[in-house]
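Structure first, then comments.
Yeah, one chain of the complex is gone here, protein chain that is, but the others are all in their spots.
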Amino acid sequence: MDFVCNFPFFSILLSLFSGTICSILPGRAAKVVNRIVIAAVGVMSGILLVYLLGTGESFVYWMGHFPAPWGNEIRAGVLEAGMALFFCIIMYLSMAGGAHKLFDEVEESKHNLYYILINLLLSSLLALVYTNDMFTAYVFVEINTISACGLIMIRQVGRTIEAAVRYMIMSLLGSGLLLFGLCIMYDLTGHLLMSNIKESVSVLIQTGEYQIPLIVSVALMCVGLCIKSALFPFHAWLPDAYGYSTVSSAAILSSLVSKGYIFLLIKIIYRVIGFDIFNNTRIIDVLFVFGLMGMIFGSLSAIKENDIRRMIAFSSVAQIGYIYMGFGMGTQAGMVASIFHILSHAATKSLLFIAAIGLTEVSGGSRKFIDLTGAGYRNKWAGVAFTAGSLSMVGVPLFSGFISKLLFAQAAVQVEGKMLAALIVLGISTVLNAIYFMKTVIRIYAVTGDTSYPCITFKDMKVHAVVLVLFVIVNILLGVSSQPVVNMIEQGLAMFA
Amino acid sequence: MGPNLLVNYGEAVAAILFCIGFTNLLLQTNLIKKIIGLNIMDSAIYLFLAEKGYIAGRAAPIVTNGVTSVEAYINPIPSGLVLTGIVVSVSVSALMLSLTIRLYLRYHTLNLDEIAAQLKKEGR
Amino acid sequence: MTAFQMILMGLLIICAISVSFSRNLLNSVLIYMSFSLVMSLLWICLESPDLAITEAAVGAGITSVLFFVTLKKIHAINVAEKTEEKKDE
Partner (left out) sequence: MSKKKSAEEYHKTFAFHFFRWLSGGKDPYLGNVEMRPQKEYEADPEMLLRQEKEHDAILDKVYDTKHNALLKLFHSLYEITSILFCLFLMALLLVTISYLPATGAADKPVNNEVAGRYIEKGLEETGAVNIVAGMILDYRAFDTLGESHVLFVATITVLILLRLDKNKKGEVNPLTKEMNPNDRIYEPKNDAILQLVATFLVPIIIIFGIYIILNGHLGPGGGFSGGAVIGAGLILYLNAFGFQKTERFFTEKTYKWICFFSLSFYCLAKSYSFYTGANHLHSIIPNGTPGAILSGGLILPLNIAVGLVVACTMYAFYAMFRKGGF
C-alpha cells in the first residue's frame, strides 16, 4: 500500500487531536494551530485526489488489525477526496474572512474553545465523508451536531441560545430516527459496514424477504437526515441559527454542516442500499415533492425578510430544496447535478455571508435593508463580491450557479413523469431568486445622501478583501471549468458502486 | 401484520416508548420535560438494540472457564453499540440542560413559544 | 423470567406515560430516575451486565443529579424553602 493511502486516516486523526491540543492553548495560539490543521488537511486531500485520479480506483483502509466485517474501515475515492479538499478550502476561507468579527462577538477567554469546536467539526465532516461504517457515521453525526450547536451559541445573546435549543431539538429528533433506521437495518443484515450491508440487501431483495422492514428502515434514515439538513418542512430552526450567529459560524454552518449530512445520505443511497433499489421505492417521489416545495416556500420567505442575514438564510432553504429535487429525479444525471449544486451552493453561500458582514459593518452594524442603502459604495470590495454571489445564486452565466441550474434542467428533461414539474418550479424559483437578490443588489448600489456612515477602503480590510476575491475566483472557476468537475463527480460516483 | 409481533414484545415496547418520547419532544411546552422525553426516546432505541442481541438460554458475553464457543454466549455487538450510545445521550442531555439554564436566566420561563413571542416583541 | 421481564416493561411504559402527565417538574425527574433504574434491571435480564452498570451509574446517577441541579437553578424546587433561607442570611 502506498503511503498516500494513509492520508484520510491522518487527516481525521490530526483534526481530532488538534481539538485536544487547543484545549490547553491560549486563543491566539489555538487560532494558528487551527489554520495550520485546516491547511494541512487540505493539502493532504489534494495530494490524495491527484493520486486517486492517477490510479483510477478507490481503496479501503483498515482502522485496526482486523479485515472487513470485523473491524472499522474508512474508504476513499475521487468524490470523497474532492469533497474533503473542497470542505477544507471553504472552511479556511470562511474562518479567515470572519476572523476580524470574532473579537467583537465572542469573549476573549473563550476563543480557544471556538477553535476546538471548529477542529472537531472538521474531523467529524472528514469522518462522515470517508467512513465506510454506519455506526461510525452515527457517532460522528453526533459530534457534528453538538459542535454545530456550539458554533451557533458561541455568540451568547438570547436569540442565538434560543436558536441553538431549537436546532438541538430538531437535530436530536433526526438522530433518533437515523439510529432507529440503522438498528432495523442491522437486524435485517447483521452487518454495520456499508459494503457488507449492500451485499446482504441485494440478497434480501432477490429472495423477497423482509421487504417492509427494509423500506421502513431506509425511510427512517432518509427522514432523519432530511430533518438534520433542514429540508423544507423542518427548516424552522434555520433562519435564527444562521442569521444571528457569528459570521464564520454562519458561513460554515450553511455551506458545510448541512452538506455533510447530505453527503452521508448520498453514501447511504449508493453504498448501503444501492442506487437502483433506492430508485424503485416511493421515497424518491417524497423527496422530489418536498424539494420542490422547499424551492418555492424558501424563496417566498426570503422575499418577505427585511434583514439581510436572515434573507440569505432563507435562501439556503430553497437551495437545499434544489439538492433534494435532484435526488428525487432518480437518475444519474440528477445525482450529478445535486452534487455539483452542493459545491456551488457551498462556495456561493459562504461568499454571501462573508460579504454581507462587510456591508453591515459600514452601515452602523445594522442588518436592515433600509440602513444598507448605498453600502456598496462605502465598502466596494464587499459590494462587488455580494453582487457576484447574487448573480451566481440567480444563475447568470460565468458563475457556478448557472452550471448547476443547467445540469438540473438537463437532468429533468431525461425524466419522464417529473420533467414538467421540475422545469416549471425551476423557472419560478429562478425568478423568485432574482427578485430578492436583485432587490438587495439595487439597494446596496442606490444613491443616498446620507453620509453619516464611514467608508472603508482596501487598507482597512486587507484579509477580508483578499478572502472575498478568492471566494469569487472559486465561484468563477466552478462556473467556467465545470466540465472537469462534472467528469470528476461522475468518476467518483462510478467508484461508489 | 407479520407473524412475530407477540414474540417480539420487547421490541414492541421499545417502539411504544420511542413514540412516547417523540410525542413528548414535539408537544411538551416545558423544556425540562422535552429533555426527559429525549432521554426516554434514546433509551427506547437502546432497549430495541439490546433485545436484538439477546438469545434465549445463553450467558452474558464474558468468557467463563475458558469456554469460547458461539453456543455459550449472546451476541456482544449490540451491547457495545449501546455503550457508545449511552455516552452520547449523556453528553447531549448535559448540553441541553445547560442551554435550559441559560435560557431561564435570560427569559425567566421554560416555554419556548413564550420565549419566541418575547423575542419578536423586543424586535431584535 | 419472561413474566418478570413483562412486568418490568409494563413499569417502563407506566413511567414514561406518567412523566408526560405529571404537573410537578421534580416529580417527573424522580419518575425518570426510576425509569432508568427499571431499565438497568431489564438489562440484567437481557444478559448485558455492562449496560446495567453503565445505566445505573449514568442514567439513574449522573443524569438525574444534573437534572436536580438544573431544577434548583431555575427555582423549580420548593420556592417557599428558598425564600425562608434568604431571610436567614
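As written, the chain order gives the labels A, B and C, with residue 1 at the start of each chain.
In this section, a contact is a pair of C-beta atoms (placed from the backbone, for glycine too) under 8 Å apart; a residue touches a chain by one contact, two chains touch by 3 or more.
Keep in mind that this is a model prediction, so the values were computed, not measured.
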Exercise. Identify the visible chains that the left-out chain touches across the whole complex.
Key: A, B, C
Quiz item: Residues on chain B that touch the omitted chain in the whole complex?
Solution: 1-5, 7-12, 15-16, 18-19, 22-23, 26-27, 51-56, 58, 60-63, 66, 68-73, 75-81, 83-84, 86-88, 90-92, 94-95, 97-99, 101-102, 105-106, 113-114, 117, 120-121, 123
Practice problem: In the full complex, which bits of chain C touch the chain not displayed? Write them out. | Solution: 48-50, 52-54, 57-58, 61-62, 65-66, 69-70, 72-73, 82, 85-86, 89
Quiz item: What residue numbers in chain A mark contact with the hidden partner chain?
Solution: 1, 5-6, 9, 13, 16-17, 19-21, 23-24, 61-66, 69-72, 74, 107-110, 113, 116-117, 120, 123, 127, 133, 135-136, 139-140, 142-143, 146-147, 149-150, 153-154, 156, 161, 180, 184, 186-191, 200, 210, 212-213, 216-217, 377, 380, 447, 449, 455-458
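The rule is short, and it goes like this: only the chains that are shown with their structure count from here on.
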Exercise. Could you classify the connectivity of these chains, where an edge means two chains touch, as line, ring, star, complete or other?
Key: line
Exercise. For chain A and chain C, let me know how many angstrom lie between their CA-based centres, rounded off.
Key: 39
Quiz prompt | chain B to chain C touching residues, read off their complex | solution = 9-10, 13, 16-17, 20-21, 23-24, 28, 30, 32-33, 35-37, 39-40, 43, 46-47, 50-51, 53-54, 58-62, 74, 78-79, 82-83, 86, 90, 93-94, 97, 100-101, 104-105, 110
Quiz item: Contact residues on chain A for chain B in the complex?
Solution: 135, 139, 142, 146, 149, 153, 156-159, 161-162, 164-166, 168-169, 172-173, 176, 179-180, 183, 186-187, 192, 212
Quiz item: Which bits of chain C are touching chain B when the two form their complex?
Solution: 5-6, 9, 12-13, 16-17, 19-20, 25, 28-29, 32, 35-36, 39, 42-43, 46-51, 54-55, 58-59, 62-63, 66-67, 70-71, 73-74, 76
